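Sharing a structure here in structure tokens format.
A single protein chain has been omitted from the complex, and every remaining protein chain is retained in its original position.
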Amino acid sequence: MAAVTSIGETPLAGQGKRQGGMQVGRRRRLNIFRYITFTLFSLFFLLPLLALVRFSLEGKKLGTWSGAAWGQILSYPGLFSAIEITLELAVISCLVVLLLLVPTMIWIRLRVQGLSRVIEFLCLLPLVIPAIVLVVGLGPIYNKIEHYNVSALQLFWVYVILALPYAYRALATGLGAIDVTTLSEAARSLGANWITVMFRVIVPNMWQAILNSMLLTSALVLGEFTVASILNYLNLQVALFNISRATQNAGVLFSTSTAALLFAFVLLLILSYIGRRRSAGGSWTASLEALVRRGRR
Amino acid sequence: MTKLIAAAKQEGTLNVIALPPTWANYGNIIKAFAKKYGIKVVSQNPEGSSQDEVNAVKSENGTSKAPDVLDVGMAVALVSTSLFAPYQVSTWSSIPAAQKDPKGLWTQDYGGYMSVGYNSAKFGTITSMSQLLGPKFKNSVSLNGNPTAANAALNGVMMANLAAGGTADSIAKGVDFFHSLKQAGNFVPVQATPATIKAGTTPIVLNWDYLNTASVVGQGANWKVFVPSNAELAGYYAQAVNKTAPHPAAARLWEEFLYSQTAGGGQNLWLQGGARPVEMTAMTSDSSIDTSAASALPPVTGTTVFLTPTQATSAATYLSAHWAQAVK
Partner (left out) sequence: MAVAATTTAAGARPVRAGRRPSLAWLGTVPFLGYVAVFLLLPTGIVLWNAIRNPTAGGFELSNLKQLFNSTERSYFTGSLELSAASSVIAAVLGAILAYAVASGNPDGVVRRLYLSGSGVLAQFGGVTLAFAFNAAIGPTSGFLFHAGWYYNFPAGIGLIYTYFQIPLMVLVFLPAIDGLKAQWREACENLGGSTWQYWRHVAAPLLAPAFIGATLLLFANALSAYATIQAWENQISYTVPQQIYIAINSEVGLASNAGDVLALGMVVMVAIIMIGYFLLQRRAARWLR
């Protein structure tokens, strides 16, 4: 017992141990473990990607090099329009996800806490009802939709549902990190209406979560194949699949895949740097103080 | 006919579905039609199956992207007649009675024989199916798809069935043949495509002869094709016009084009793709046939077997119950 209570009371004793041999040895073993782990895993993950890149630079005869496949991303018949449609779908899906989730989640937090379990359940339901199951029942619904608009952009209705679990979790994390009640009450006591509270007080404090959820949604849309192919729409993945079935010289498959991956990776990297700067520069407590100060003026 | 052409041009567009460009020369057929009449052809879902076509007709009903015309396997055609509009092309009389619906709801268009295509540089000359069980064919024999889902693959198993002494009424011997093939390590469960043939993953392919021609497969003179002498299984596809086609005149003009016996018409274009056009007998008599293309077809002697709808259904039922277990 005494030993346990002594930990909190004598931090300096612990610090002394930190300079000791045991700690250094452990650190060294840990570092060896980390280096080995990172090397092995990096190899495992990079090798297929390397193969992808190598095949994207393959010339007409096996073993030669050529950049032709990269140019084909733009010129291959049907591929470019599929890329365009998929990118547009990503943007539309992101916007609709945010439009649907952000106000609803904030509203629930502020006014209708009782429904929060229900919303959480509904948002996680798509994990239990995966795309391959959902698409079986979507036939009649998409019949109706196609009466009004036959464009592949109509896929966004389903994509939003597929993205819900991931977007919800990202937004919930962001929302959970700020004291929504205090912020909103402070703002409302200064005369703000609910719209102002939501969009000018709370949303600016969840920027990183919002960006995160947009990224997750976009990644999902870029990689989606199941629903598009079974509903007979042509998106990026379906176009790539058709090309792989139909033609011999499939260099463009590898170049497009590599490009899509690089695109997603760069976006994520940028996001991780933006996130750090934001949390360093301003926290929600600072916004709260700013609000109160403004009120006092 | 002139009124039809005018009406079709007025519509300006034709929606087709599930027509891969290298399937029986459809790429050139589409181009020729578009060029001749100035009508834009929109080709949806080229990799689709016959069932995909019918599904699209149902789900896209009333929209401008619904397929105008269908090219489907007989099994699907016979159960989907409620979706078709009756139409008899001007060359109706040149089509044998057994190959068209009396009301004109569907008409057979082209067909071929189930064949074995192979890389002769690697395997020498193959003359019978039973050879394929031998040790030098490890990891070589493939089908065009999954027999429980794809017509071409089902017929591949049926061809093996007939060659192994089975009858068209029961596909059991065919499934057993593939089971033995799998035990011997000779069966490759990969979808055969030009890419896999080029890569050497599927050096032997059981497929319709017009899909097994060297040019479609993308190989040179080393690629040989034969139809087993004890298993001459033929199958024809059928044309149908969508009852609720968004472009009805264009749809009918397309049919006229496909069944036309002229040198640049559909029948000869199909022949150039290695398929046997339905009007072949009539065209050989009146010499409108492209003789060089006709002589390039794999030789077939002896009796041809056509699967009746009942036989096709019972084969499908047997396969869905037994195929997976046989080849896993």
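The letters A and B name the chains in turn, as written, and every chain counts its residues from 1.
Keep this in mind: a contact is a pair of C-beta atoms (placed from the backbone, for glycine too) under 8 Å apart; a residue touches a chain by one contact, two chains touch by 3 or more.
It should be emphasised that the depicted structure is a prediction, and the values quoted were computed from it without experimental measurement.
Colleague: Can you pull out the displayed chains that the omitted chain is in contact with?
Modeller: A, B
Colleague: Please identify which residue in A:Leu79, A:Ile92 or A:Ile108 touches the non-displayed chain.
Modeller: Result: among the candidates, A:Ile108 touches the missing chain.
Colleague: Under the stated touch rule, tell me which residues of subunit A contact the chain that is not displayed.
Modeller: These residues of subunit A touch the chain that is not shown: 3-4, 7, 14, 17, 22, 26, 30, 33-34, 37-38, 41, 44-45, 47-52, 54-55, 100-101, 103-104, 107-108, 111-112, 115, 119, 122, 124-141, 157-158, 160-161, 164, 182, 185-186, 188-189, 215-216, 219-220, 222-226, 229-230, 237, 240-241, 244, 253-254, 256-257, 260-261, 264-265, 268-269, 271-273, 276, 292, 295-296.
Colleague: May I ask you to list the residues on subunit B that touch the chain which is not drawn?
Modeller: For subunit B, the residues touching the absent chain are 49-52, 55, 72-73, 75-76, 79, 139, 143, 145-151, 153-154, 188-191, 196, 199-201, 312-313, 315-316, 319-322, 324-325, 327-328.
Rule of thumb we're sticking to: only the chains that are shown with their structure count from here on.
Colleague: How far is the middle of subunit A from the middle of subunit B, if each middle is the mean of its Cα atoms, in Å?
Modeller: Comparing mean C-alpha positions, subunit B is 44 Å from subunit A.
Colleague: Would you mind writing out the residues of subunit B in touch with subunit A in their complex?
Modeller: Checking each residue of subunit B against subunit A gives 20-22, 44-48, 52, 55-56, 58-65, 191, 193-195, 198, 218.
Colleague: Which stretch or stretches of subunit A touch subunit B in the complex?
Modeller: Residues of subunit A touching subunit B: 139, 142-143, 146-147, 150, 232, 234, 241-242, 244-248, 250.
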